[in-house]
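Okay, handing you the structure first.
Left out: one protein chain. Kept in place: all the others.
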Amino acid sequence: MSELIGSLFIFSGSVFLFSAGLGLLRMPDAFTRIQTGTKATTMGATLVMIGLAIYHPDWIFKLLLIIYFVYVSNPISSHALARSGHRLGTPMAPGPDALAEIDTRSDAAGDKL
Amino acid sequence: MMQRVLSVIVIGLLAVVFTRIVGAYVQLDALRPLAASYVTLSPESLTTPNVITGILITYRGLDTLGEVAVLFMVAASLGLLLKPLEGQPKPPKAFQRSDPGEIVHSGKQVMFPMILTFGAYVIVNGHLSAGGGFQGGAIVAAGVMLLLIATPETRLNTTLLSIVESTAGILFVLLGILGIVLAGGFLDPRFLPAGELGGFISAGAIPLISALLGIKVGAELSVVIDKFRT
Amino acid sequence: MTALAHPIGILLFGIGGGFLIPLLYKIGYGWLHTGFFAALGGLTLTSIFSLIAVVQGGGEAIEILTAGAAPPISINLRFGLAEGAFSVSVNVMATLLAVAHWDHLKKNYVALLLFLILVMGINGMIMTRDLFNLFVFLEIVSIGTYGLLGLVTSRDGIQAAFKYVMATVIASTLFLLGAVLIYYVTGHLNIDFVIEAQASLIGPISGIALVMMLACLLIELKPFPANGWGLDVYETVPPALAAFLSVCASAGMLFAVYKLLPLFTDYLSLIIASTALTFLASNLIGLRQDKIQRLLGYSSVGQMALGVLALAVLTQIGAQQVIPLVVFGLFLNHLLAKAGLFCLVAAIGASDLREALGLTRRPFVAGGLALFVVAICALPPFPGFWAKWELIMQLASAERFLLIAILLAGSLMETTYLFRWFIRAVTPNPERQLPEPKLNILLPVLTMAVLLIVTGVGMAMASGADGLLIFLPLGVGAGLLVVGPLLSSRLQGIAMLVAVVGASQMLPEAYGIAGLFSHLLLAGGLIIASAGLAEKTMPPLHYPLMAVLLLSIQSVLRTQLGLTFYVAWEFITVASFFLIAQGRNALPETLRFMVFSMFAAFLIMGGYAIIAGQTGSRALIALTIATPEAMVGYALLAAGFLVKAAAIGVHIWLPPAYGEAPDNVTAILSGVVSKVGIFGLLMTAYAAAQSELNVDFTYLLACIGMATTVIGALLALCQRDLKRLLAYSSMSQLGYIVTAIALMSHLGWVTALYIVANHMMVKGILFLAAGAIILRTGTRQLDEISGLVRRMPLTFAVVAVALLSMSGLPPLMGFGGKWLLLSALMDKGWTVLVAGGILATFLGLWYMTRLLVGLFFGPAITQSREAPAMILIPQVLLVGGILVFSLFPKLLMGPVSDAIDPQFAATLVWEGQSLETIYGIWDPTPVMLTSIAAAAGLMALWWGLSKVMGKSVRARAALVLARPLPQAATPRLAQAAWGAFVHGIEVLADGTRRIYTGNGQFYVLLVLAYFLVLYFMSTFLPAS
Partner (left out) sequence: MITFPVSTVMMVTGFGLILIGLAAILLHRNILRMIIGFSLMDSGIAIVLVSLGYVTGGTAPIMDADLAVAGAAQRVVDPIPSALTVTAIVIGLSVTAVMLAYAIRLYRSHGTLDIEAFRHSRA
């Protein structure tokens, strides 16, 4: 029974991971791609870990540690990527740019530095 | 255009070659004698439970030495390759460092010590469990990379790092020579007490070599990362 | 010392030194540089001591175990004779190149550590016995190279480096995959164990794996067409670095192929095909290359391909015992000579082949260039020659004729472009500033040159040459060169004559025809060469080269061994080349001479190899025991000697060479050297007649000879230039001799020898006289000279005698020769040729009259005075010779007749001084007396007429006679045909090199395609 539940978790995790890959292919610009790559993989990884924990209850501590790592590193890294991408002026898909206003300010600040 | 067509043909033919390999491949059902002898020799003769580490550091130690040399050469030659060319303008402004922001900075505060600790753990437990000098060194370097991204104004002490990597390398070679003098041959680690299988202090000089490798690889990869910042 | 002798020290010095370098750098430059050379020196010395230890141990390899376990558990290294030889060569060369490359290396400490570890990596590739370890060392070499390429900061250099990285990464990836697949199949990575488990290497996976590894090694050696990336690097890096990559890094790859060859036994044909293609294509493309370093790159690629080719083919034909001599010889030759050339490029700072450098202002550099170029062209006495000779012999006995043809064709092209470069480099150009060569480049170059000579002599001993005597001509030449600066020019000349006489006594005595030639040519050569004493200052190389030339001729004539014959033959070629090159306007003309000479030499080598392979003996006498299958061999030999004898169609090298050589050199070339080719032809005919051959190309040969005579005479009539006229006349006369030889009868050959003697003396006189006339009048245009009879009466007298003798008019020697020839032709029933002979005699009379009248009669329009005594004396001696042989033909005919094997029915009967043939009796004395009377009468008539009719008429008559035939009389068919041929080759080369698009991606594609072609071709090969 626990194996079935665990497998279900792992399967749903892999669906998320797959959608992340699909998103990388389908999304229109760098930022949206980063976004799918982050959110969906975080979710996918979490689900896979949970599934594994059900399979092997004695690994729980290590798995928790891994999830923690993923939760910290995934957002931070994608944030850093997106931020520097924005700074470099990576082209964006058509649509409103919420950062446009902040951007000019930070540029001015950057010039001062 | 011609070239693209040819490229596709070449890739297709390579696919044929690879298919032949896969088609003829049969999954092994048992270890071959040489591999089996490693599996018994490593714990018994080297008191190293991690057979892969045993092979890497001892039986194929010459490969490892070569590998270290390769990394060493790369770390050194990047300095040569990335030195600004004569008469070249400074890199454009977009490439200059900028503040990575609050989030990354805080993330670094949390992660950096953890990564280093983990790296050290992987290095020193190389002979017991999955891991070893290269793997741990790479983790340490990843920590350094995070540090450099979070606080770009950090200046690595490359002089110190280069001294460290050289010294570690020389010590590695010296340990190898000690193997000739005290044990069965070059890179033979069995001149230090073997200890008990699975004990932290065991496996002769393997943990020592592993640690040297970890330090060396960590330092080298950090230098590599640092060089790419310029 | 014993500790040093352990080869593991090579690795320790390399890698430990490499690790230490950054620390030393922190301490200070002094430490850094000392440390670098200490490590490099330690590494080199270790390899040398280890090799000594191996040799002392009877050649047993030193096994180096690691990790205290025996293989296959742990990686082991081996240091045997082969490993040691390669390792020492590489390390010594690396040290020399580090010195030569010091200006670049010292700029950055990183370069020093890369260099050290790179050298260690090459040694590792040589020593390791583990497949994967080989891959690791391969990567060390590759990455070290990538790093060193970082020293190049030019835009082209960076591009080239990137292409290099991409291509070699693909190659080493192939090796990695292959090695691991081999592990999957056999369960071993140790090479010895894999070879042992070879029986299990069946099935698609092992096939793919082996071809992957093979492809990697071959790609690293830059096979055509997947080698553009390598050539780009050769072109753009500093020369010493290019040398290092070309010789040292490639050495590791070559040795890896050698080491793994037992695994590749099924693929030998593939290796041979690929390397042969590479050798041919790279030398072909080299013909059209103007950038020196890229040119040397093509040459390197070709040489390394040749090494692998030799390795594979010798293994295939089961001649493994000569692999050390051939492969190591080729390798050493390439190592030393190519590195030397690259270093010289660094020393003179040249990049464009077409640029005239005026290199003679730097005699040391020019000498080095000459030496290395000669070495790369695989000419004796350098190691490459012995290797190539043995290779050709082995190929011939295995009947691999196509490979021989490819090899010789490629070599000929290589000779062409290298000598073209040499000729351009020494062409005077006062405007070109030459940098002062740096000591740190010159010293390594000097070392390489010395090593090249030493190893060459060593290889000669190993390859069955009959003792050091083979080097006698060179030794005497070198001795004269050394003492030369101490002596005045004339003393040098005397020393040369004395040395030649003395040294020729040390050579074995020759008998029969060879003995006759030997005495004749020695005497003639000495007499003609003594005319050089007339000049107060000779170029410093003249007398040494002359000594080499004269002694080599003796060597050719007196040896019993094919090898010695050929070696001396090549000495003659090279010495002649450098002698001709000293003519004032000779340089542009010398290339053709060299190429045709080498072409002839290769034909001879091929022909000889075929016969030697067929008879299984390498003595010259073996030529007489060949069976009809060796027919092709004789044809090739004959063709080769015909080229040297300037037969029609292949004569185009002769006029410019004779025309532009220094005057007394021309006299030697025409009088003496040309007879060596004739000797070869005669010996070939003699051997063919003695063996059981059905010789059916004699009529063709006779026709060629007669055509040469007639057309040579016609061409002579077209000339305005004194020396060119004589040159064509030489060609014409040689044609007579060829015709005589083709008769294949006793009478014919006696005639041939008789004409040889006559022509030697006649042309000696005429060219010396021409030299004197040019010296005194300052021009060589016939139109500008006339009326010399009063200014140079003695010259006139000797020229008149010579022309009379050559013309074939009674009473002198020439008459006897021509009479005999026509008799012999009639005897054979070759009436067409008789007609040709009569026509040629008529034409000959015409141009000789023109010469005599044009030069000596008519108004004296130029100021001049009698020729120097030292030019006249040899001529007078030769005239004496003509007179003696004319009056007493038996002096010459007797020994000649006896020397020729009595297997022919003797058609000559001697009674006193008169000669009887079936056609009649030739008694010289009455004929002579009447002739002299007639001639005196004619002279008196001419003199009287001129007194009566006055100057103007005489002048007009002289002018009419002296006018050359219009050019249209002889269409330049041969010139046009050869021109078209060369053009065709050039078009082919240009087409071939279009594959080098410069696009790195395309180069990667070619690398992958190369693997695929190898693989799919291998699937069609029958498995062993």
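Letters are used for the chains, namely A, B and C, taken in the order the chains are written, and counting of residues starts over at 1 for each.
Everything below uses one rule, namely that contacts are C-beta pairs under 8 Å (C-beta built on N, C-alpha and C of every residue); 3 or more make two chains touch, one makes a residue touch a chain.
Nothing here was measured: the structure is a model prediction, and the numbers come from that model.
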Item to check | Visible contact partners (per top-of-document touch definition) of the missing chain | outcome: B, C
Checklist entry - For the chain left off this view, which of C:123, C:236 or C:823 is in contact with it? => result C:236
Checklist entry - Going by the touch rule given at the top, which residues of subunit B touch the chain that is not shown? => result 4, 7-8, 10-11, 14-15, 18, 21-22, 25, 27-32, 34-36, 38-40, 42-44, 49-52, 55-56, 60, 63-64, 66-67, 70-71, 73-74, 77-78, 81-82, 84-85, 88, 91, 128-130, 132, 134-135, 197-198, 224, 227-228
Next on the checklist: Need a quick check: the contact residues on subunit C for the chain that isn't drawn.
Outcome noted: 132, 136, 139, 142-143, 146-147, 150, 155-156, 158-163, 165-166, 169-170, 173, 176-177, 180-181, 183-184, 189, 228, 231-232, 235-236, 285, 294, 993-994, 996-1001, 1004-1005, 1008
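By our rule, only the chains that are shown with their structure count from here on.
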Checklist entry - What is the distance in Å between the mean C-alpha positions of subunit A and subunit B? => result 28
Checklist outcome for this item: CA centroids of subunit A and subunit C: separation to the nearest Å works out as 71
Next on the checklist: Quick check on subunit A: which residues sit in contact with 2+ other chains?
Outcome noted: none
Checklist entry - Which residues of subunit B are in contact with two or more other chains? => result none
Next on the checklist: Quick check: in the complex, which residue numbers of subunit C touch subunit B?
Outcome noted: 8, 11-12, 15-16, 18-23, 26, 64-69, 72-75, 77, 108, 110-111, 113-114, 117, 120-121, 124, 128, 130, 132-133, 136-137, 139-140, 143-144, 146-148, 150-151, 153, 181, 184, 187-188, 203-205, 208, 999, 1001-1002, 1005, 1008-1009, 1012, 1015-1016
Checklist outcome for this item: Interface with subunit A, subunit B side, in the complex: residues 94, 98, 100-101, 103-104, 107, 110-111, 149
Next on the checklist: Quick check on the complex: what are the subunit B residues that touch subunit C?
Outcome noted: 3, 6-7, 10, 13-14, 17, 20-21, 23-25, 32-35, 37-38, 41, 45, 58-63, 65-67, 69-70, 72-74, 76-77, 79-81, 85-86, 159, 162-163, 165-167, 169-170, 173, 176-177, 179-180, 183-190
